[in-house]
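One protein chain omitted, others in place.
Read from first to last, the chains carry the letters A and B; within each, the first residue is number 1.
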Amino acid sequence: MRIGTDYYPEHWDEERWKTDLEMMHKCGIKVVRIGEFDWSLYEPEEGFYQFEWMDHILEVLQKYDMKVVLGTPSATPPKWMCDKYGDELYQKDKRGRVRPFGTRKHYCFNSDIYRNKVRDLVTRIAERYGRHPTIEGWQIDNELGWANTTRCYCENCQAKFQSYLRDKYKTIDQLNRTYGSVFWSETFNDFSQVIVPYEGACYAADPEGTQGQNPSLVLDFDRFSSDSVISFMNEQIDIIRRYSDYPVTTNMLDAGVNSGTGIDYFKLSKTLDFTAWDNYINFQWGIAEDAGVSRDHALVRSYKHKPFWVMEQQAAAIGWSKLGSVPEPGQLRLWTYSSFANGADTVMFFRWRSCLFGTEEYWNGILSHDGKTNRRFQEIGQTGVEIERLNQKLGKLMPVVKVAIMKSFDCEWSHKVHPHVEGFQYDQLLLDYYRAFYNLGIPVEFVSPDDDLSCYKLVIAPALIMVSDSQKTNLEQYIKNGGCLVLSFRSGIKTMENTMLPLTPPGIFEDMTGIKVDDYDPQYRKHTAVAGVFGSGVSSLWCDIITPQTAKTLGVYTEQYYSGKSCLTENAYGKGTVYYLGCDLNEEAMKRFAQYLCHRNGIRMLIGAQDGVEIVPVTDGVQQAVFVLNHNSHTIIVPVDGTCMELIKGEETSGQIELKPYDVAILQRKSSNSCNWTDMCD
Amino acid sequence: MRIGTDYYPEHWDEERWKTDLEMMHKCGIKVVRIGEFDWSLYEPEEGFYQFEWMDHILEVLQKYDMKVVLGTPSATPPKWMCDKYGDELYQKDKRGRVRPFGTRKHYCFNSDIYRNKVRDLVTRIAERYGRHPTIEGWQIDNELGWANTTRCYCENCQAKFQSYLRDKYKTIDQLNRTYGSVFWSETFNDFSQVIVPYEGACYAADPEGTQGQNPSLVLDFDRFSSDSVISFMNEQIDIIRRYSDYPVTTNMLDAGVNSGTGIDYFKLSKTLDFTAWDNYINFQWGIAEDAGVSRDHALVRSYKHKPFWVMEQQAAAIGWSKLGSVPEPGQLRLWTYSSFANGADTVMFFRWRSCLFGTEEYWNGILSHDGKTNRRFQEIGQTGVEIERLNQKLGKLMPVVKVAIMKSFDCEWSHKVHPHVEGFQYDQLLLDYYRAFYNLGIPVEFVSPDDDLSCYKLVIAPALIMVSDSQKTNLEQYIKNGGCLVLSFRSGIKTMENTMLPLTPPGIFEDMTGIKVDDYDPQYRKHTAVAGVFGSGVSSLWCDIITPQTAKTLGVYTEQYYSGKSCLTENAYGKGTVYYLGCDLNEEAMKRFAQYLCHRNGIRMLIGAQDGVEIVPVTDGVQQAVFVLNHNSHTIIVPVDGTCMELIKGEETSGQIELKPYDVAILQRKSSNSCNWTDMCD
Partner (left out) sequence: MRIGTDYYPEHWDEERWKTDLEMMHKCGIKVVRIGEFDWSLYEPEEGFYQFEWMDHILEVLQKYDMKVVLGTPSATPPKWMCDKYGDELYQKDKRGRVRPFGTRKHYCFNSDIYRNKVRDLVTRIAERYGRHPTIEGWQIDNELGWANTTRCYCENCQAKFQSYLRDKYKTIDQLNRTYGSVFWSETFNDFSQVIVPYEGACYAADPEGTQGQNPSLVLDFDRFSSDSVISFMNEQIDIIRRYSDYPVTTNMLDAGVNSGTGIDYFKLSKTLDFTAWDNYINFQWGIAEDAGVSRDHALVRSYKHKPFWVMEQQAAAIGWSKLGSVPEPGQLRLWTYSSFANGADTVMFFRWRSCLFGTEEYWNGILSHDGKTNRRFQEIGQTGVEIERLNQKLGKLMPVVKVAIMKSFDCEWSHKVHPHVEGFQYDQLLLDYYRAFYNLGIPVEFVSPDDDLSCYKLVIAPALIMVSDSQKTNLEQYIKNGGCLVLSFRSGIKTMENTMLPLTPPGIFEDMTGIKVDDYDPQYRKHTAVAGVFGSGVSSLWCDIITPQTAKTLGVYTEQYYSGKSCLTENAYGKGTVYYLGCDLNEEAMKRFAQYLCHRNGIRMLIGAQDGVEIVPVTDGVQQAVFVLNHNSHTIIVPVDGTCMELIKGEETSGQIELKPYDVAILQRKSSNSCNWTDMCD
């Protein structure tokens, strides 16, 4: 457990640096991220480079024993470059509009000229600082894909997309057959005729969606765009690795209030040494629920199934033009411990001090504009002191997980193209399942369809609309060997090219689930009551009307013409079990379903859960402990099983523990057995 | 009564065709529509035509004794054509944005190059299949004007619009005088200066409206645009008629959830042999109310006052990216009988089987993706069996109508340019009147201001803001000869060029109505209570404060400063009567007003109406019968006057009849007198 901050020495007079660094030390800050937007300082004119300013910053930081993550400044091409190369460099949006200079992210990932420029600069930076002793890591670019910039619709991207398709399909006939482009005479005679899925003639018919573009084309373009971003990043990583042994990461976007970036983070994470993300909770763009933040931590942890960083953590009331509410006393500390509990090993506060100018003048830091100590500084400082003590007792922490939710970016993108019914969102459905376990104090890992599943007692794969053959085999093996799989509506019915299989749902999962769905009712402006092992509840998105074949019924609809028909089934398959939940459920029923699943799979719920309390059993590979985090603005009493040590205060507690608003406890059983890393998924 | 389906053999392997056609026969399907999107199959490269594939399809269909409506594929110009001629071919929207390839309808109706291409292809198709024995009719293009494509703002349209205006006004002075272009210095010196009404400088002031463009210019452009579509269609009809004697139609868009297309359907229908439309009820773009569907049937029937087709009727849960709810058991049959009751003689289900690819992969057909029988197939099959039996007893059916509502496309467009008050919609006002009679079980015909009115006991002409001299004479003759006319607020105050008459409302109708309206109160964020022969009610759009001259008062306002002033009057004129309703009414009051009008005009209400029950008296020219259609999801009891035969079951019933959810009865008086077609408006 370690804290740091995002620091911009170039925004302040040098006289202030000393004060800042001394204050950071008081606060327990061990590491800073710098430099990720500084292109115009490195290369103020084309081909004219200067590094002395950065040499000097690093020198000062080193003197103050401050570790550094150095960012590559590719998120902000300078004005001279845009003026000279804008035509080839700028992105175009879905409407064909240029995204010009004037904030950031104004570049196309596929621009040859921009890639050249980036290569040149990053090579120089890596060469110069690749072995600098105060540096300990690298960040590539900043928030790749931010503000819907993953998908660019420029002519250059169109040409590259055509090459991508030529590589994939070999012949245009193969593409036409695969896409079904006979539909609406959309047949292409040649790859050079293929379009990127910009807004077509009928944009008015579905303005928020894909405006009617061929869904196979759209999914291919989504994959191409994600690959373009990853390739852009990997090119920088390759350069850095040539000159540096320090680990490399990038800061991902996954806050509950942000939408997805359109990047396959599993794929992107392959070349990273560790993952990182930016954790904003209450700000201009919304307020994240606690379960959502936990879900985001879990995602970022799961991309490599390893400890990760929070590269930017909210430090104050923030926003670009409008602010969210101020974090109340205790919340900054709470959020920090929540990050650690969920597997972060470093938490960087964004930013050290509120900037006096620019777009983010109101994106407040630990210090306000006045640069003085304040209650946020005190609270973070207190946290810094506490974790130094805790680090003497505990090693790197990871939650103890036995449950996994499957996330497939192919499925996410397919569902975005055609989301089935008003209100359906794949990520939201995954969160619905996640929240059910979160509310029970049971950590959940996310897995890709390609991941080894053998270490999970329970795997939930909602709306798994498409899987490859090998992914299907992976699932089958898991169940045959005794695993427990939960599937849902809209599963197994599509090819990997986003066309429909000529099958009755759940399509390729018919055998596994032992059911057929030859009728379903999208819940358009309606709701349907259900009852089953989850008690009674209500579905408001989708109702598969299930005909069990070999499966047995665990839940039924209790209204509509399909009253009495199955909505939930259980099927024995190999040594394992497959559940199929044909509808969505309200929060309470979903929680009872999770309880049922845990009960059936021998997953123990450690402590009586309650509203607004996050409970996370963790391990450092040797010892186990349980974080109890009170997200409520009121005091709570949590029952304690036997006698525990509370590690933050170092006090013994038994029977129960009281937590003030936003307070945190870390409980350790006195007779805790040793355990090792593999316990994580035992 | 006959059912069919929209079929896309080109979307399936040929092996499947046999199965499909056998299943269609089981289902009672007699006719298919094919080929309306197949340009890239006919002409895969410029000038290279192939027809063998279609020869073969027709051959197979003929073998299975399946009748065919063949579509012309002009809705989907292929990619090679767009790439070569896009600049001249694509539409531009109000903002000057090109509507490019990527779905359908990506062509300008006035593009010379596109018209040439269409002429070439349609000539070849007509020549080849014009006398093919399995074909029985033609469909031109598909859903003309869909997705706001009627009005194109390209340079080419601007030039053609200038010619149109030169023909109409002869001199630019005449245009300037007519438009009042002295207002805001909008004077044109020459026809070449005239603009199409794109978004002007002040678009921000009225973003949803016409952004301040001259209302006369806008109306002329609306007429020009409608004429362009009609001319585009007629060019194809002319070609087909040269080679074929089969009747020609096109599928119109008028579902309650769709907005108007901007095409004058009365004018468009003149060259059609019969009308047809696409009937979608519960889908991505909304849920149509029963009265709205009935109104749509009535409109399409009224364009030629003849039986019509439903060319596409909803067969499942459907949508592009998101689905509506699934039709419940009984609804597909109910909707089919409702179509027949309202004058459809063929109902085509869209589509035979859900497509495995493309934009409409979720636009489900009778069969699902799996191609197997299902409950929808069974239900349509049952309907097919029933109608074969019914056809032995009944001929072509038309509702028996004595009431007409006047619809003027000139008025519709004028009201769209300047809709008077927030919430006012001409079509909605017409529906308010329609619904009142629908709720009483009284069929209503729509009439154009040019139609012969003599066969109606009652004509309602709401918001008839402009009429030509001959149209005015038509109305006068009707009343003078003893007719009964209902007029409303916003009538008689404009010229046909969309300028104001210098008259006190109701302007040219002052004599007829015997009233003056020298004050009115648009109901902007307010409501006003009223009372009269319609009981008590409330107006929420518009209140004309009427000063009766020769008229007598039948209703008054009961609040505001005009409390006690007339809102409804009756005036004797010639042998007839003119009512003037100066305000809108809530649904219940409007229904009581319709009852009053029926009572006063000797229009008999056949059976006690009730909520959600559609009652339609019909005739085949010889016999009469009454359809009773239960749109409710619960059982109803309907009183029966004397003893009747229920024709579907072939059972006798008296006193009352019970109808299950979504069930239908066709009642025939045992002693029914013979009658003939003219009875329709007797």
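Here is the rule we go by: a residue touches a chain if its C-beta (ideal position, glycine included) is under 8 Å from a C-beta of that chain, and two chains touch if they have at least 3 such contacts.
Source: prediction; values computed, not measured.
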Decide which residue listed in B:Gln477, B:Thr499 or B:Ser540 touches the omitted chain of the complex.
B:Thr499
Taking the entire complex into account, which one of A:Leu217, A:Ala317, A:Val421 or A:Ile460 touches the absent chain?
A:Ala317
Which residue from A:Thr123, A:Ser368 or A:Gln382 sits in contact with the chain not drawn here?
A:Ser368
Residues on chain B that touch the omitted chain in the whole complex?
95, 179-189, 193, 195, 197-206, 209-216, 417-422, 424, 493, 499-504, 518-526, 560-561
Considering the whole complex rather than only what is displayed, give the residues of chain A touching the chain that is not shown.
10-11, 37-41, 44-45, 73, 76-80, 83, 90-91, 97, 99-106, 146-149, 282, 284-285, 287, 317, 319-326, 328-329, 354-362, 368-372, 374-375
